[in-house]
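Sharing a structure here in structure tokens format.
Coming up: subunit A.
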Amino acid sequence: MDMAQKVSAETAPGTTPGATPDTTNVLIVGVGGQGVIMVSRVMARIGQLQGFDVKQSEVHGMAKRGGVVFSHVRFGPTVWSPTIPRGKADILLALEWAEGLRWLNYLKKGSGTFIADTRHIVPPFACLDRTRGAKLGYLAEPPGVVLDQVADGYALDATALASALGNHRVSNTVLLGTLSVVIGFAPEIWQKAIAEMVPPRTVEVNLKAFEAGRRWAAAARENPESAREHTLRKPAVLPELEARDFELRITPEWCKGCDICVKMCPERCLSLNALNIVELTEPDRCTGCRICEWLCPDFAIDVIKTLPETASR
Partner candidate 1 sequence: MENFEIRFGGSGGQGLQLSARLLADALIREGRKVARSQSYEPTSRGGLSRADLVVAAKRIDYPLITALDVLVLLDQLPVAVSMPLLRPGALVIADARRAGEIPEGDHDLHLLPLSESALALGNERATNIVALGVLAGLGEVCEHDTLETVIRDGVPPRFLDLNLRAFAKGVELGEAGGPGR
Partner candidate 2 sequence: MPSQSTARDLQGNQACALGAVAAGCRFYAGYPITPSSEIAETMSVEMPRAGGVFVQMEDEIASLGAVLGASMGGAKAMTATSGPGFSLKQEHIGYGAGAEIPCVIVNVMRGGPSTGLPTRPSQGDIMQSRWGTHGDHSVIVLAPASVPEIFSETIRAFALSERLRLPVIVLYDEVIGHLVETVEIPAPGTVEVADRKWATGAAESFQPYAVTDDLVPPMARPGDGYRTHTTGLTHLESGFPTQEPECVERITRRISGKLVHHRELIESYEAAGCEDAEIVVCAIGISARAARRAVNAARAQGIKAGLFRPITLWPFPESAFKSATASARTIIVAELNAGQLVLEIERLCGGARQVESIARVDGEPIEPAEIEAKIRELSSHG
Partner candidate 3 sequence: MDEISADSFNIRDYLRLELFPHFLCPGCGHGIALRALLWAIHELGIDKNDLAIVSGIGCSGRTGAYIDANTFHVTHGRPLAFATGLALARPDLEVVVITGDGDCLAIGGNHLIHACRRNLNLTCMMLNNEVYGMTGGQASPTTSATRYTTTTQSGSIEPVFDACALAAAAGAGFVGREVTIQTPALKNLLRDAIAHKGFSFVEVLSDCTEIFGRKNDLGESPEMIMTQKSTMRPASYGVVGGNIVDEPFRATNLKTGILTRTDRPEYGAAYRAHAAGIRAARKS
């Protein structure tokens, strides 16, 4: 699917490429402090202003800075569930590059649109060996590679555009500008929603950021290759997946359900069960990075490395 085709498809809500006639699913991801929640609330507000039923769910229990944050926004004539199943997002909006990569499997195959800031913010712990056993690793894929994998993609240095306006924090609004071109609706509606949601003192710069994002998107449509401007190096060959050389051992009788591991897991592969005891619910995503082990105050999680024979003493 080429860019022109997608551009022509951009007309009205509900007709976004790949979306069901009823519901548009927007998944917004980033790390703490970037403004994921603001973006999702603007999206939700726009849905309301358009008269749609809107459902929004967000995970932002992490902290002001550094932790992983994501938000699901769904709008349409009638929306039942607030969460977007894997592979069902029409749009994945990533405020941070690696987070965008990590959530790629939520995007609809063949039709989803990927919008991401190319800036890297290394989250806490820097995920020592996230690549081990993980499908997508930090810095492993430059934008060009990613954009080749998605139906439609925009990789822009929104932070640079925001900084040019004098406030790097409005990078999220730059991305909203880009998103507005993809989704449609009248710009005035977007501007109204943004003005409502941002602090009064920053309305002006946010509206400028919105325009900057729109201009960049418009230029990208004029010249699709410019959307790939960040293809900085040749596509890397993804390493073959190694056999798992670790095991996550949970001692349920020691777990007190404090939720630290669940919230801190970069891969979100842990959750608390009905008894408030931790369980490994997404074992495929576990990379053995040990963050849960280190941060468990109850010593209830051990990451056991099964060292290769040659390395064992």
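Basically, a contact is a pair of C-beta atoms (placed from the backbone, for glycine too) under 8 Å apart; a residue touches a chain by one contact, two chains touch by 3 or more; residues count from 1.
The candidates were selected such that all candidates are chains of the complex that A comes from, given by their letters.
The structure presented is a predicted model; accordingly, all values stated were derived computationally and were not measured.
In summary, of the candidates 1, 2 or 3 that share the complex with subunit A, the touching one is 3. Residue ranges on subunit A touching candidate 3, taken from their complex, read 32, 61-67, 124, 128-129, 253-254, 256-260, 262-264, 290, 294-300, 302-303, 305, 307.
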